[in-house]
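The structure's right below; bear with me while I get my questions together.
The excerpt is restricted to a subset of chains, each kept in its original location.
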Amino acid sequence: MMPDRVKQILSWYESDSPGTLANLRRIIGTGTLKDTGKFVILPVDQGFEHGPHRSFAPNPPGYNPHYHFELALEAGCNAYAAPLGSLEAGARTFAGEIPLILKLNNSDSLFSTKNPSQAVTASVEHALRLGCAAIGFTIYPASANAQTQYEQLNALAEEAKASGLAVVVWSYPRGEGLSKEGETAVDICAYAAQIACQLGAHIVKIKPPTEHLEQPEAKKVFEKHQIPIRTLAERVRHVVQSAFDGRRIVIFSGGPAKDEAAILEEIRGIRDGGGFGSIIGRNAFQRPKDKALPMLRKIMNIYLGKE
Amino acid sequence: MMPDRVKQILSWYESDSPGTLANLRRIIGTGTLKDTGKFVILPVDQGFEHGPHRSFAPNPPGYNPHYHFELALEAGCNAYAAPLGSLEAGARTFAGEIPLILKLNNSDSLFSTKNPSQAVTASVEHALRLGCAAIGFTIYPASANAQTQYEQLNALAEEAKASGLAVVVWSYPRGEGLSKEGETAVDICAYAAQIACQLGAHIVKIKPPTEHLEQPEAKKVFEKHQIPIRTLAERVRHVVQSAFDGRRIVIFSGGPAKDEAAILEEIRGIRDGGGFGSIIGRNAFQRPKDKALPMLRKIMNIYLGKE
Amino acid sequence: MMPDRVKQILSWYESDSPGTLANLRRIIGTGTLKDTGKFVILPVDQGFEHGPHRSFAPNPPGYNPHYHFELALEAGCNAYAAPLGSLEAGARTFAGEIPLILKLNNSDSLFSTKNPSQAVTASVEHALRLGCAAIGFTIYPASANAQTQYEQLNALAEEAKASGLAVVVWSYPRGEGLSKEGETAVDICAYAAQIACQLGAHIVKIKPPTEHLEQPEAKKVFEKHQIPIRTLAERVRHVVQSAFDGRRIVIFSGGPAKDEAAILEEIRGIRDGGGFGSIIGRNAFQRPKDKALPMLRKIMNIYLGKE
C-alpha cells in the first residue's frame, strides 16, 4: 500500500498523468529515505560546469562516470542527475538501478557573461532512451536571457510530461538584475522557487537562502508583515511557503565543498524549516568514498530525525 | 433559452466556431453576473509578476493556489485567470467548477528593460488539458518588442480558436515609445483596445484611462472633434467605442491595492461609460476573504445597477 | 463569355492555378468598374496603423467595422481590404457580398524606428476561413528589415497561391536607405513596383510618384534616356512600364485626406498614365457617407472615361 505521506505528496500534482506520477513515485520510493517524503539526490554536472580537474582531481575515481552511479546507489540516494554524456556512459551497466535525472541544459566556465544562459544539450527523447525518471533544467531568473530560458523549459517540460517524465528545475537567480549577494537573498530565493513552480516544475532546487534582502519593494513587505528570516530554518520556511504553500517539493543545493560540521548544520536548518531535502554534489563526490558515504548517511539521518 | 443580451454579444463574434462561442457563453453565463453581459474576473499572476511575498504576505492563505479558485467561486466571479503552475495545482480539485483562463505569457520583476516583453510559459494544449475556457495573453504596445508579441499572439490565438477556446488579451502599452504617464493616457488606452481587437481578441483587458493625452496627433483630433474625456465614464465610453464601436467585450483592471471607496467609485465610472466589467486581482486576494467577498459583492451590485 | 480585356489581364499570370485566377477574376468582375480592367478598392487598416480616433473621429460610424463593408458595397468597389479583426467582425453578415483582401501584416504608430517593419498578424488559413479572395502584405524596401519582409512575403504568397488566393502587395519604400522625399520619388516608386512584381505580386499598390529623383545612378539614366517624368501621367506611365511592361496590375494609394478637386485631378493623372486604378482609404471613410459615395462615383467615372 502507498504510505499516506506519499499519497499526500502525489495529490499535489493535480494535472499530471499516471505516467509522470509513477516516475515521481519512483524517486520518492528509492534509497535510504524511501517513502519518507524526504530526498537526497546526487548531481554531477561539474565536469561540464567547472571542468574535469577542478571537479575530479580531489577524488580521481570521479573521472570515471561509473563512479557516480555507484556512489548514488551505495549512499542510498533517491536519484542521480547528470548531463547526457555521463548518463550515456553508464546507461547499460546501471539500467534500472536508480532513478536518473537527465540534465537537459548546461554551461561551461570558458566563457562568461553578465547575463548567463545555458545550452540545451539533450532532449526528452534522450531521457526516454536512457531510461530516466525525470528531466532537469536550469533557469537563471534576473538574466537578460531568462525569458528565453523560460520558453525552452516550457516546451521541454510539456514534452516531458506528455511522455510520463517528471520535471526538476534548478532555479538559480543570476544576471544583470541582481547583485552578487542578491543571488542567495531570501526574497530572491523565494521568488525563484515561485517562478519554477509557475513554470510547472515538480521538484524545485534552489540555494540555501541568506538573510540578505535584495529588492527594496520586497524589503518593505518583509518588514511590514514581520516575516521571520533570522535563522536558516525560518528562511527555508518562507521559501517553502513561496512554493505553493508547501505543495511542491523544494530541495536545497549543498554549494562548494566545506567541512562536515558546516554541512550538517545547514542540513538541520533545511530540515527544521520544512525543506524536502538536499541535492549534494561536490560535498559528496569530491570526498573519498569512505568519507562520503558516512557523511551522506549522517545527512539522511538528519532528515530521518535521527540526528 | 439564451437571453437576448447574450445572443447579441455572441452575434458580434462572426467568425468563431460554435466551440469558441460555447466557451464565451460559459464565461458570460457564470457567477453572480450570469447572463447580464457584465463581468468580474479574478486574475492571479502576481506571484510570477511581483514575487510571492509582495503578492501574498498581506493575506497569507493566498500562498496556496487553491485559495484563489475558492475565492473566485465564492465571490461569484465569471472566471479565474492564472499562469500554468497555479492552474496545475488546482486543476483536479476544481475541475469544471469555474471557467479558467490560462495566462500563456508572463514576466517577472527580477530583470527590467525599457522595452519589455513576456516569456511564453504555456501552450494552447496546456489550456485544453487543464479544461480552460480561454487563453490569456499580454501585449505591450509601444515596446520595441511589440511586433514580436503580436506575432506570438496571432499564432496562439489562431490555434486557440481552432481548438474552440476564447482569447483574452491584456493590452498594456509600455515601452520606449511612451512616457510613464502615457501608459494610461486615454488616447493610448483606446489605441491599445483597438489593437487587441484587430489581433482577434474576444475579450480585451485594459487599464482605466486617465485624462492625459500622449500623442500630439491624437491630441489635435480629440480637440478638433471635441471628444469628451473629462470624467472616467466619458473616457471609458471612448475606449469602448474604439473597440469596434462596442462590439467587443472590454474590461478594466483594478490596479494596485487601494481603499474600498476609491475602488467602488472607479467601478461606477466604468459602468457609466459602458464598460463590460472588471478584472480585480490584488484588491481582491490581498484582502482577508471576509473583507474581499463583501467588496466584490458591492462591485457586482454596481454592475447590476443595484448600487 | 469573358470579355477580351479580362482574358488579356488573366493571360499575364502565366504560372497561376485556375483557383487563383478565379479569385483575380472575382476582383476584376465586381462593382461599378466590373470587367473594365480598372479598379477602386477600399482599404481600412488605419485603426491599427494610426489609432481609432485619428481614423474614425472625423466620421464616427467608421468605428463600427460593418460600416466599411457597407461603404465598399454601396460605392461599388472591386474589393475591401482590412486587418484580421475588422474582417472577423463582419465575416458572417457580409459573407460572399464583396471580394475581401485580408491584410496579413500591420504596424502601429506607438513605436517608431528608422528601419520600420510590420508584424505578421494573420495567416493564409485565416484568409481562407474568412472567405477572402486575396491576401495583402506590406513591404518597406529601403528598410534594414526589408529582406526579412521579402522572405515573409515569399512564404505567405507561396502558401496563398497554393490555396488559390491572389496576392496584393503594398510596396512602400521607407527606411534608412532613403530621404523622406525619396519615399515617393519616381525612380523609387518604379523600383518598388518592380520588386513587388519580382516577389510574385498579382496586384501592386504604390504611392503616386513625384518628380523627385532619389538615386544618383538612376538620375543619370533618366537624363541620358530622357525618360519623361514632368506630369503625373508620365510618371505613372514609367511606373507601369517598370511593372513588367504593364503586365501586372498596378494601383495607386490616395494618401492623406484632401479636398475633392485635388483627388480627382490625381485620379485623372493615374488614368492618363495607364494606371489600373486606386485604393482609396481615408479619403473615402473619413467623409460622411453622403459625401463619400458621390466622390467615389466621380473617381470611378474618371476610370470609365466619363469625366
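As written, the chains take the letters A, B and C, and residue 1 is the first residue of each chain.
The rule is simple: a residue touches a chain if its C-beta (ideal position, glycine included) is under 8 Å from a C-beta of that chain, and two chains touch if they have at least 3 such contacts.
Please read these numbers as outputs of a predicted model, since none were measured by experiment.
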Whole-assembly copy number, given 3 chains displayed: 5
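In the analysis below, only the chains that are shown with their structure count from here on.
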Superposition rotation for chain B onto chain C, Cα-based, multiple of 5°: 70
Equivalent interface positions on chain A and chain B, same or different at half: different
Distance from the mean Cα position of chain C to that of chain A, given in whole angstrom: 58
Intercentroid distance (Cα basis), chain B paired with chain A, Å: 36
Sequence positions of chain C contacting 2 or more other chains: none
Interface residues, chain B side, partner chain A - complex: 47-48, 50-54, 57-58, 60, 63-65, 83-93, 106-113, 117-123, 125-126, 129-130
Residues of chain B that touch chain C when the two form their complex: 12-16, 141-144, 146-148, 150-151, 154, 158, 173, 175-178, 187-188, 190-191, 193-195, 197-201, 215, 217-218, 221-222, 224-225, 227, 238, 241-242, 244-245, 247
